[in-house]
Structure formats: structure tokens, C-alpha cells
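One protein chain omitted, others in place.
Note that the chains are named A and B in the order they appear, and that numbering of residues resets to 1 at the start of each chain.
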Amino acid sequence: MKIIEFKNVSKQFGTFFANQDLSFSVESGTIHGLIGENGAGKSTAMKVLFGIYPLDGGEILISEKPSLIKNPIHAMSLGIGMVHQHFMLAETETVLDNIILGHEPTSFFGIINREVAQKELQKISESYGLHFSKWNEPVSRLSVGEQQRVEIIKLLYQKSEVLILDEPTAVLIPQEVKELFTNLRRLKDEGKTIILISHKLKEVLEYTDAVTVMRRGKVVGTKVTRDTNEDELAEMMVGRKVSFTYQGERKILASQVKPKSVLQVKNLSTVKTNEPLKDISFELNPGEILGIAGVQGNGQSELLRFLSHPSSMASKANGEYYIQGRSVSHASPLELRNKGVGLVPEDRISEGLLLQQDMTENFILGQQEDPRYISRGFINRKAVTAQVQNKIKEFDIRPPYTTVWAGKMSGGNQQKLLMARALDPDPSILFVAHPTRGVDVGAIEKIHDAIMQERNKGKAVMLFSSELDELMDLSDRILVFFDGKIQAEFSRREFDSWDIGRTMGGGDKAAGGEQ
Amino acid sequence: MKAITMNASMRALVKSILGAMLGLFLGLMICWFTGESPIKILKILFQSAFGSGYDFGMTLFYTAPLLLTGLAVAIPFKSGLFNIGAEGQLTMGALAASAVAVVAPNVQSPVLAIALAVVFAFVGGGIWGAIPGFLKAKRGSHEVITTIMLNFIAAGVSAYFTLYVLKDPNSAQAETLLLPSVYHLKAFECFNGAPMGPLIFWLLALVVFLYFWMWHSVWGYELKAVGENEKAAGVYGISKQKIWMSSMFLAGGVAGLVGIIEVLGNSHRFKIGFSADYGFVGIAVALVARGNILGIIPSALLFGILQKGAGSLDLETDKVTRDLSYIIQGLIILGVAAEGLWTRKRK
Partner (left out) sequence: MIDSFIQSWLLPVMRVSTPLIFAALGGMWCERSGVIQIGLEGFILIGSFFGAISTLYFSNPYLGFLFAGIAGMVLSVLYGVVVLHYRANQIVAGTALNLFAMGIPPFLSKIWYDSTGSTPPIPTESQFKIAPLFIMLMIVALTHIVFYYSRFGLRLRFAGEHPKALESAGVSIKTKRWQGVLMSGFLAGLGGGTLSIYLSSSFIRNMSAGRGFIALAAVILGKWKPIPTVLACLLFGVTEAIQIRLQGVVIWGTEPVPVQWIQILPYLITMIVLAGAVGRSYAPKSLGQVAE
């Protein structure tokens, strides 16, 4: 039976079609993948289904009956539940209270009967084999994987038949991913339907029964998972034959033959932090791109924070950090900048931009004391604006006006602005983090080109990314982080996604690069 | 249909004016309730504010502190801090200014005397402002709560000093020693005794200077960056701690200069409770100016007129008292603050 069916569903924001004529259906009792690049419209489609957005055209059938879903509450009453990317759990409250919220069993005068609730939850947990019993602990004491399980139990408690999971594995470590899918399969066996939003081809191929691919707000097609493969899905997602190798020029530089490092880190450890580093040592050479790989939360962010702002970690970090042979273990960002370090931070919105300021003001950030932009002790905005105009041309930033607020630019253009700003003082060392996260395909190529150009000019680049393909495309060398340590190092000729992936999960590097 | 496009600052201006007018209108409508005609009240307000040289002088006397407290709220606001403590800061500034009578009673040069008093007032208020700035920067204590607490502490401390340390033995009032005449500021003749002189031009110059400073200096940029996105500012090496402490010191110092207007210009001593809630009205001034430093000038004048004008309500009407000004001030703030009145909800 088709439990969900989209018929020509459209959703518009202004003149922009986030969803256009979507038609596909989900069979009851299956795990159905919904894949596509960032911005392809997957989440929008599910938000329409969940009643968060009203639809602008077409209709949705639930259990083969046309249904006009008014709001999330209505959707829930129709048996549709959603686990959002950011969990809907209050950390200070207990698991039990978080789950029963809105559906509390009460005895008299609205007094909650928590015993009845706990019994019911225990029953749910047992009947679906979820092995959970920490009902009276505050959510803050649970691991991310457990919190996700609480979200799923919440949906089961609300008697959802269709469970939508939005990028559920983005926050999980590999073991938890496995556990999640074991649980999801059990739910499927009990007759539940699961819709899995993802952009990771591998997990979709491994765990789903059918998969719908979206691109630019449209459905490209729906496939039975066992009849398709990675190449086909990738091509459907991106819309052209994907080549997994970077097309631009990769020069062979003299410095690589006889490397002389420009940056050294020796025995770096951190304490009292979220993802402590354990005895990290490495060197960075001119003319190379050093990729930093790892599942989120294994120390990469911490390393970047230390490298770009050692003074902020003074009380937490131990170890040595040299640039051009000089110790910078306690340097400030401005001092590093003067030593030729450029930075594209991890999260462009929260760490890179002033959203309610124009391009000129954003371009000043971090450069406010640059002599080129100071005259008579004051910031010379004319000089800055002139430079921004040059950069707009050079990086093809759109819209091409210096007075545009950063918050009104697309992700790709924001990222180009950050690249332009980082490269403005012509640094000899460049830290780039997640340069293409949530960026459209066209901009990705521009950004990759810019990074490669710096390398080819003999600059030293460190690339932090969660996209293994991106790292393998660009890097000359990759360091894999796991649990705060360097788990493995791969030189370019050793690159193998399976092998690197295994070390990201804590496994050892295969000897000699063979299986 | 083509929407009328305005830039952000124009829109802010229009919203401010609309909000202030709505608040004023509602306040006057309340008068109807008493049987007094709102038009008459409005007339009294304006006549009282501009009717004579003396009246205008008094209006400026009420406006001047609001220029300063408006700045004291607006400057930290740009760095993301809410300074509810201008009242305490101006109290400590005025107390410090009055202390010159004890510390340096024998200064001969008026210029030196006044410079000394200005430094005292600025530093006195500045320190009181720097405390919440420091606590916010170092301990993460919420500045709204700490500044509120410091307002009360300032009231207690200043009362103690007035009654026990700087007390004028010849006065039955709660007031400090009279300042030597070298400290007294001149008032304009044409104001017929209203205590306001060339000082008003200095204060206007201060506003213009700070406007320039905030926009063109590196410090002003860093302040804005911290206020806009403190995390990003930190990533690029701007210390929010430094910015918060310095902006609160500056704000407190500027508020402390109210002491110059009152102590040097008017009563020549510190009197308990001299402030007509200038610190709180300063929030309204900054709000109506919408963060625009130059906008503080007309905004302060508006509230100055209200303050002066309301004083005549007791005499000129049977039922309406000067306390109407509190009601109108409150309503103006609410009218301007209620964003949703003038903008449709964004989806």
C-alpha cells in the first residue's frame, strides 16, 4: 500500500520554486531514502508533508486518501512524525518529561501521572527492542545517539506510523550509525514506514528499500535500491557524469621534492575541552594541501581553533607551535595574520560574517588594523570599498555591489567573500575549513580552483573538511583524526576512500595500502 | 504593485517617529479621561517648553543630561550590551564631581577647576559603568541585572557619602558642601536664570565627536563587530572582553558627566535624588534614536520638552499633574519598541 503519495506538489518562496511538481510515493513498511544535494529541496518537501509549510500546488495522499495537512499537529494526528536535525529536547528536563510533553497522562486537576507514562514507555522500548531505560535522567546526560533514540521513542509514543528522519547520521559516530539502522530495521519489521533524508549515498544504498532522488527542487526519479548503484545515484543527484577527480592543474613544485616546513606542531594536547587533542604532531610544507579528515567531533575543530587563535586556548593547550621557525604558541589572530596566516573559518554564518553589514564592513573584519586600510589613524572605507570591488570581479561575487548585506547573499557567494578576505593580505599559510558546505555546484568549482591556485603558487594550505571526496580531490596528504589523535596519515598515492573511511571510524590503516 | 523602497535607516526613522507619535497620542488621550482637552495639554507642554527665554533654557537644562544618558545607553548597545545602569553611573559621576569641593577647594584657575571636575565626574561614572562591563567580560554576569543592582547600590553609597562624608554642616537638607565659586559654570543671560550656558554646545560637540569616532575609528569598528557577531569577532582576534569593558567605561563616564550639568551648572553641590530619572529616560532617548548617535540630539530634545512641559501641568490644569510625563514617556517607549506595529511579520 502507498502510505504517502506526492502528486505534483509545488512549494514556492517568492518566485523561487523550492519544490516543483514533485511526484513520488512511499510504500508502507519500507525504509525510503530521499537524497539530493544541499538545497535540492528534500527538507522542504518533508516540511510540506509534516505541515510546517503549506503547499502551493498539487496534493498529498496519505494511505491513499487526499489529505490537506494544516500543521505539524495535524500531521502527527495522521500518524506522521519527524526527527529534526536539531533535536527537540530540553536538556535540563528528564527524558520522560521530554517524551510525554503534549500527551501527558494525568490523574486529577492536571497532575501528571508519571508512573503510568513510564510503564508505557518501557513497553514501547521493549516491544521495539530499543533497550532504553534512562527515563528519569536529564537529557543533558545522554549521548547524541541516545538522544536520537529518545526522539524516535517520542514518535512511537505519539503513535506515528511514518517516521521522517532528517540527516540522522550527520551527528553520529560510526558505531551509533550502525545501531541506528539496526533499530530502524526493527521498526520496519514492526510495520512502521521510515523516510530517510540524506545526502550520503553509501548509507542510502546499504539500508533503504527504495530511493527518490531530488535535484533543484524536482524529483529526478525513484529507484528500487537493489537495482541501482552509487554511480547512477550520483549522476542523478548532480545531473552530469560526476568525476571524482579535480579537473584543474596540479603543478609539481620544487618545494615538494625537498620540503622545508613552514608550520610545525609538536606534542599538542588540550584539556578541559569538548574534544580534547592528544599529543598531536605534524608539519605543513609550502606547495601542499594538507587535508584534515575525520568524523565531526574528533578534534579537528579544536585543532583549527588552536592553530588560528592560540592565545584563546592558552590555559587549555600544551605543546609547541611554530611558524617559519618562530614559536607562536600564544599568538593572537592579528599576530598570526602578520606572520602570513589566512583563515576561512568553519562556519561562515556564525564565525565568519556580520550578516547585517554590507560587503565592505565584512571585508574589514580581521583587517581593521591593516595599514592599507588606515589613514591618519582611522579606517579608510574608500580604500576598502575599492579593494572589495576588485575582489568582486576576481571571485565573481554576486550580486556585484559592495553595499549588499552579507546576510542577503547566497551561501556560495558568502564563501567567496570569505575566501577573498582571507587571501587579501596574500598569506603564505592558509587554513580553510569546510569551504563548500552548503554551497552550490558552480561555486564549489570556483572555490576549489582558488584553493588549488594558492597551492600551485607555493603556499601552504590546510584543508579541513567532512567531505572525503573533496579532501581526496584536492589534498596532497591527508591526516585522519579520531578521538583527538592522528589516527593515520595518507600520502596522495595511498588515497583510498575505503581505507581512509575505516581509519575515520577508529580502525587501523591497512599495511602498504592493500586490502 | 511596487513597494516603496527605503533604506534601512530611513525606515528606522519613520518607525521611530510613528511610535513616538502614537505614544504621545495615547498619553494625551488619557487626559481626556480627566476632562482636560488633549489639545490644551499639548499647548501647555509647548508653551512651557518654549514660551520664554527662561523656559527654553530650562528645556535645554533637561535635555542636556538626556544627551549624555542617551549616549550611555546607545554606545554599549552597539556592542550588544544593555546598559540599564546610567542612573547609577550619573549618580556616582555627580557625587565624584561634588567631591572636588573637598579634594581641591583652593584651585585658582577656572579652566583647571572645571577640567578637574570633568575628570572626576567621568572617572566616577566610568568606574561604575566598568564594573558590570568587567563582570560581564570575566564572569559572564548578565549586565542587565548587574546594572540594575548597581543603581540601587549607587543610591545607597551616594546617600552615605552625602550624609556622613561630604555633608554640608550648615544645611538641613541631604546635600553636600557647596562648591567654591571657581567651579561654577556660567549660564546665558538670555535664559533669565535658567542654569544652562555654553556647556550645551560642548555637549552637542561631544555627541558629534562620538558619532564620528564610532563610525571611523578602529575601536568603533571592533565595537560594532562584537555587537553584531561576537563569535566571529573573536575568531578574528577582537576581544569582546576588552570591548565590553571599554564601552561600559566610556558609557559610564559619559553618564557621569551629567554631574557637570547638575553640580557645576546648577546646584553647585550634590543633592540626593537630583536626577529626574535621566538614566531611565536615556533608554527611551537611545531607543527613539534607534542606535543612531546623531539621532540622540532630536530624541533627547523631545524628552526634554516633555520633562519641562510637564512641570507646568500642575499649575495650569486642575486635574493633570506633572506625573503625566512618566505615563507619556512609558507609552512612547512602548510605541517605539513595539517592532511588530510597523513591520509585517517575516516568514
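What we mean here is this: a residue touches a chain if its C-beta (ideal position, glycine included) is under 8 Å from a C-beta of that chain, and two chains touch if they have at least 3 such contacts.
It should be emphasised that the depicted structure is a prediction, and the values quoted were computed from it without experimental measurement.
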One chain isn't shown here. Among A:Ala18, A:Ile60, A:Met76 or A:Leu142, which residue touches it? A:Met76
Per the definition of touch given earlier, which of A:Phe16, A:Phe109 or A:Trp498 contacts the omitted chain? A:Phe109
Chain not shown, touching residues in subunit B: 30, 34, 82, 84, 135, 139-142, 144-146, 148-150, 152-153, 155-157, 159-160, 163-164, 277, 280-281, 283-284, 287, 314, 319-321, 323-331, 333-334, 337-341
For review purposes, identify every residue of subunit A that touches the missing chain, sorted by number. 72-73, 76, 82, 84, 88-93, 97-98, 101-104, 106, 109-112
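The working rule: only the chains that are shown with their structure count from here on.
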Please name which positions on subunit B make contact with subunit A in the complex. 216-218, 221-222, 224-225, 228-229, 231-238
With touch defined as at the start, can you tell me which subunit A residues reach subunit B in the complex? 308-309, 312, 332-334, 337, 343, 345, 350-357, 361, 364-366, 368-369, 374, 377-379
